[in-house]
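Only one protein chain is missing; all other protein chains are in place.
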Amino acid sequence: MSGIAIHKFTTAHPGDVSALKSLPESTKPEDLLAVIGKTEGNGCVNDFTRMLSSTVWDPHLEASGGISVFSGGTEGVLSPHVSLVVKEDDYLNEDGSKMYNEGLVAKVGGTRDFEPWEMGTAIQAKVTADTIKKLISEVEVEPDDVHMVLVKCPLLTTAKVVASAKECVTTDTYKSMGYSRLATAVGIALALGEVTEDGIDDALESYGQRGWSSRASCSSGAELENCHIVILASSKKASNPYRAVHGYMADAIDLNVLLELTSKIPRGAKRVQIFVKAEPSTDGVVRGKRHTMMTDSDIQGTRHARAAVGGLVAGVWGETDVYVSGGAEGQGPMGGGSVCVVYKV
Amino acid sequence: MSGIAIHKFTTAHPGDVSALKSLPESTKPEDLLAVIGKTEGNGCVNDFTRMLSSTVWDPHLEASGGISVFSGGTEGVLSPHVSLVVKEDDYLNEDGSKMYNEGLVAKVGGTRDFEPWEMGTAIQAKVTADTIKKLISEVEVEPDDVHMVLVKCPLLTTAKVVASAKECVTTDTYKSMGYSRLATAVGIALALGEVTEDGIDDALESYGQRGWSSRASCSSGAELENCHIVILASSKKASNPYRAVHGYMADAIDLNVLLELTSKIPRGAKRVQIFVKAEPSTDGVVRGKRHTMMTDSDIQGTRHARAAVGGLVAGVWGETDVYVSGGAEGQGPMGGGSVCVVYKV
Amino acid sequence: MSGIAIHKFTTAHPGDVSALKSLPESTKPEDLLAVIGKTEGNGCVNDFTRMLSSTVWDPHLEASGGISVFSGGTEGVLSPHVSLVVKEDDYLNEDGSKMYNEGLVAKVGGTRDFEPWEMGTAIQAKVTADTIKKLISEVEVEPDDVHMVLVKCPLLTTAKVVASAKECVTTDTYKSMGYSRLATAVGIALALGEVTEDGIDDALESYGQRGWSSRASCSSGAELENCHIVILASSKKASNPYRAVHGYMADAIDLNVLLELTSKIPRGAKRVQIFVKAEPSTDGVVRGKRHTMMTDSDIQGTRHARAAVGGLVAGVWGETDVYVSGGAEGQGPMGGGSVCVVYKV
Partner (left out) sequence: MSGIAIHKFTTAHPGDVSALKSLPESTKPEDLLAVIGKTEGNGCVNDFTRMLSSTVWDPHLEASGGISVFSGGTEGVLSPHVSLVVKEDDYLNEDGSKMYNEGLVAKVGGTRDFEPWEMGTAIQAKVTADTIKKLISEVEVEPDDVHMVLVKCPLLTTAKVVASAKECVTTDTYKSMGYSRLATAVGIALALGEVTEDGIDDALESYGQRGWSSRASCSSGAELENCHIVILASSKKASNPYRAVHGYMADAIDLNVLLELTSKIPRGAKRVQIFVKAEPSTDGVVRGKRHTMMTDSDIQGTRHARAAVGGLVAGVWGETDVYVSGGAEGQGPMGGGSVCVVYKV
């Protein structure tokens, strides 16, 4: 069981680790469980800002065995930032009793590396699900206590496709990002009991329309070959002031659910971070009206979606260093996306 | 005095004039005052979707002497559409008395063509102001009755810069779009009494920070050499159910003003259209946090701003065929933009 | 049999038809067989410069029953232009005998419209082949006399995919451009006897690697639903000074073949135009070294290829208004592309 705190800092560029200096003095190197960041690349295949960020951050995660998850793309008003998830001792009263009767806990881990031909398939889904189940049991919570499973997953490059021993799910490098996110999300849904093992193929074939999780947040990148996993959950065994609620946007302009979820933050509580997934709806419309996100050959659809949903989320949240990640296959209903709100009472 | 109706239709592509067939049968060709559209180009220098739209629409505006204003860029969730402003007779009761004691009126017109070296200068501002003043007087309203002055203004291409008899305000074609919008907005502010003639130079030099209008909505394009002007105003002399309110976003995530303005729409009234200007703040931050809109060499800043503000506006409005236009120099405070809401009681 | 002349003019923008005024005075409206142009769009799905050009040019092609083929994309040094193919009477000596014992002839035509689910399939290939065979027989030449079959073919938009009665070859709008070019090229190869009817499926499945034509030049666009075809051939029955040679680039930096083909132009002859197809090699390398054209999520691969091959071709040709078109599936070997050189003795 790992009680945690979450500290958020803006970054000056993708190579900026100055956030480390802003952590509470009591934080030790072995406490740094995860770095969850938004970097200012295109969020697509050739986004090397993620690689730069993981190159400079990963040495600082060695002591803790922690992981980094960088999601590229700060289109529109979004502000590059990092959220540092750090272990924190239970809050105790002077008499040694627990100050709170619940708290937020986190667990991080990684799957094995995937072969190119496994990416985007049921194999990736199952291996990811197994790892998540193990992590959930280690952190001593139930699947229902989980608010968000945030995963950084791999993608296919031209070099990997050409070198692959078996046929890959696609030869299109940009599309491989979506397939990898989808397989990961289906794995999360399996681990959380939202789809059954029998339903995996159908979930994959329907591109997440028949099998998804509102607690999945997946982002793919060329900078890794396995899945990096962060699990956020509520625990009655912990004692800290961090709380979370989750839900999902039904479409890309679902202001209501955002207002509803944020209204659950008690008056006086401090907003910590909001994690949202976004995507262009694959039927080409939002509430019946044509969008141009998928016929734009200059800007990828995920970039459009991040920019638009980012504008809406930042408007609701009142600040721009929110975590909005593009490509929501299986992470909420088609055209919508998962939402997780973290606050501090 | 021209009482009007506004009809909005989505378009299938920039060459689509099928909206004409959806107008009320009573509409005659000479009633079509203006076509105000969003097209799916990049909204920048080489956005030929605007030229395509004006090529196919302008023949339909000849009978009325009407004008077209196409604003390029439907980034994010924005949906390409046209708003047709048509003359409509006063609504009368059976006894011939006026059904309403007010109504929305419109007036359209154009300035003379501008020389390349005039674009973006005080000359453009003054000529535009003179034309607007004349149009306002012709439509028999006061400057305070005006809700929005929507203008399509020219830009500089490399060919124009090279051919210019005198030095131009810039040699950068993308930047010329901003200067032209700025000069136009300052002209609007002058016509509406928001800046004085003495203040023009200061307004231009401060890039609109010291001299702007919350009722200006300017968009520049390569498809014209003069300014196309549409004025929307309330008039006690008209009798129709169209109403408007206006205001401005203080920054790019100003959700509050959008909620406030839309809350003025009476219960039961029909939302007609919302017109919003958006821009990347030139100080590089939104509410103190860095944005990347102006250091992104892949996507122009106005595209980012349209996508983000478009997402927010569409969320509030509940539909995606809203008019969000990029580049708000002098059209609201720095980083924010003008807002005009039209509804039908 | 239609002896022809080819006149080339640069354009100021995609809506520019001023070239019409520069044609020889003797040219009648019914002589204008084809307009083959390069426009300055992105050459991809949302390239509306092609639609703008066909909108302004097509009325001028009605008298002749002629066709337009606009290929988007003038990346790098390429200069937007049009090549006008006009019928021209045989050149005769004063005694009425033929001045030349050969000449260039052309024939234009179109297939029927294709359903969304036919695009990119063997159906499109066969229908196109049938039309080409008919056109070749009508112009009274043999397949071996043909130097180039230039075709504008349709693509899939999100709207078409969603509306399709049957499953389409892809749901990815950008990819549909490649499939449509491929099916067209295989149709050309079939018509010219370069693949057999039995080989069509293999040619399509191998993405043109086992079945291609060095005389195919295909370009896809959203502005049409059928194939527009222009055939250029040598004929002993004609008498005019236009000549052509053809070949193919083996890869994207094949300077040698360009020097070799242009060296066939006799001293003193006038260069008329060079038509070249270009593409990113799908194995991700050029002469064994990695390229980044297919992992770049900011710029589509065909844009990269046009820019690079355009630079090379313009260097060899000595002028920049050359016809370099992107996407060479089945139009030359993988990674290379067809080349056709036209000159005037």
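Letters A, B and C mark the chains as written, and numbering starts fresh at 1 in each.
To be clear about the criterion, contacts are C-beta pairs under 8 Å (C-beta built on N, C-alpha and C of every residue); 3 or more make two chains touch, one makes a residue touch a chain.
The structure presented is a predicted model; accordingly, all values stated were derived computationally and were not measured.
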- Query: For the chain omitted from this view, which of the shown chains does it touch?
  - Reply: A, B, C
- Task: Write down which of A:A191, A:A222 or A:I265 is the residue touching the left-out chain.
- Result: A:A222
- Item | Contacting the left-out chain in the complete assembly, out of C:L104, C:L232, C:A252 or C:A328 | C:A252
- Task: Using the definition of touch stated at the top, determine which of B:T27, B:T157 or B:N226 touches the missing chain.
- Result: B:T157
- Residue in contact with the excluded chain [from A:L52, A:I231 or A:V324]: A:L52
- Message: Could you pull out which residues of chain A are in touch with the chain that's been left out?
- Response: 12-15, 40-41, 46, 48-49, 51-52, 55-56, 159, 222, 298
- Message: What does the interface between chain C and the hidden chain look like in terms of residue numbers?
- Response: 10, 12, 40, 42, 74-81, 252-255, 258, 286-287, 289-293, 295-296, 298-299, 303-305, 307-312, 314-316, 318-321
- Contact residues on chain B toward the hidden chain run 42, 44-47, 157-159, 162, 171-175, 282-284, 290, 292, 294-298, 300
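One rule holds for everything that comes next: only the chains that are shown with their structure count from here on.
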- Item | Numbering shared by both copies at the chain B-chain A contact, with half separating same from different | same
- Note on the structure: Taking each chain's mean CA coordinate, chain A and chain B are separated, in whole Å, by 39
- Junction residues of chain C, two or more chains touched: 46, 159, 298
